[in-house]
Every structure is written in C-alpha cells, then in structure tokens.
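Sharing a structure here in structure tokens format.
This part shows chain A:
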Amino acid sequence: MIPELMIALSVGAALFGVGLYGALSQTNLVMIIMGVELILAAALLNLVAFWRYLHPDVTAAKMFVLIVMAVMAVEMAVGFGIAIARFRSRGSVEMEEARELKG
Partner candidate 1 sequence: MSLATALFLAFFGVAAIWFGIVVFRTHSMVRSAIALLFSQTAIGAMFLVMQAEFLGVLQIMMMATEMSVMAIFMVMFMMDPGGMGKMDMTHQKRLSLWAGGIGLVAALVVIWTAGWQGPVPDVPGADEQARLLGREILGRSMFIFESAALMILTAMIAATMVAIAPQEEDTP
Partner candidate 2 sequence: MSIAMILLALAVGCYAVAVLESWAVHGRLSLTRPATSALALLGREQIMPRTPDRLFFESGPVLLLVAGLLSVAVIPLAPGLIITDLAIGALFLNAALAYVLVALIMAGWGPNGAYGMIGGWRFLGQFIAYAMLIVMPITAVAMRAESLSTTQIVLSQAALWNVAYQPIGFVLFVIAAMGVAWLPPIDLPTGGGDLAGGVEAEYTGARLAVLRLARLVIIVALASATVTFYLGGWLGPWLPGWVWTALKTLAVAAGMLALGSRLPRLREAKYLELSWKLGITLALANIFLVGVIALVVPI
C-alpha cells in the first residue's frame, strides 16, 4: 500500500473518465481532441507515478513519458490537419454530421 501512488493513480483514473466522457459526448472535432488529450494526460500521470513509486531507478520508464508526449503532439497535429481539411470541404467540424463517412 503506497498512498501517494494511490492518489496519483486515482487522479489518473478520474482524468481518464472525464476525458472519455468528453471524447464521446462532444460533437466538435476539436473538443474531441481535447478529450483525447485528457486521456493521454492520465496515461502520462500513471507512467510517472509508476516510475516514481515502483521503479525510480529505471530511467527507461521516462522514455515512455516522452513517447506519450510525442504521441500527444502527433495526435494534435494530425487531428488539426483533418479538421482543416474537413472544414474546407464541409464548412464545419461538427462530427455529428460525419456519419456519412461510414458509407
């Protein structure tokens, strides 16, 4: 039982929950990206917490954090690229209307 670890992981879980809610409930692509960012932040938090309270001697753990940060940046770049392209063709980034994509 490590209280700090529990706190950090619980915060991570809560952020994950909020992020999931946001990503699912929002109709706007940019807001969905925000939800995904929160989920990734929760992952970051867990990684750092595990590193700190379980294996502080393993530096490789921090590499995961850096990679996740890179993923966040990539996700944003690609997401916004899609947003611009979609906005250009549809004049909106409302995903409610993206249903026709499935055709």
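Candidates were picked such that all candidates are chains of the complex that A comes from, given by their letters.
The rule we apply is simple: contacts are C-beta pairs under 8 Å (C-beta built on N, C-alpha and C of every residue); 3 or more make two chains touch, one makes a residue touch a chain; residues count from 1.
Predicted model, so just to flag it, every value in this text is computed and none were measured.
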All of these sit in the same complex as chain A, but only one touches it there. Which of 1 or 2 is it? 1
Interfacial residue positions of chain A with respect to candidate 1 in the complex: 1-22, 24-31, 33-35, 37-38, 41, 44-45, 48-49, 51-54, 56-57, 59-60, 62-63, 65-67, 69-70, 72-74, 76-78, 80-85, 87-88, 92-94, 96
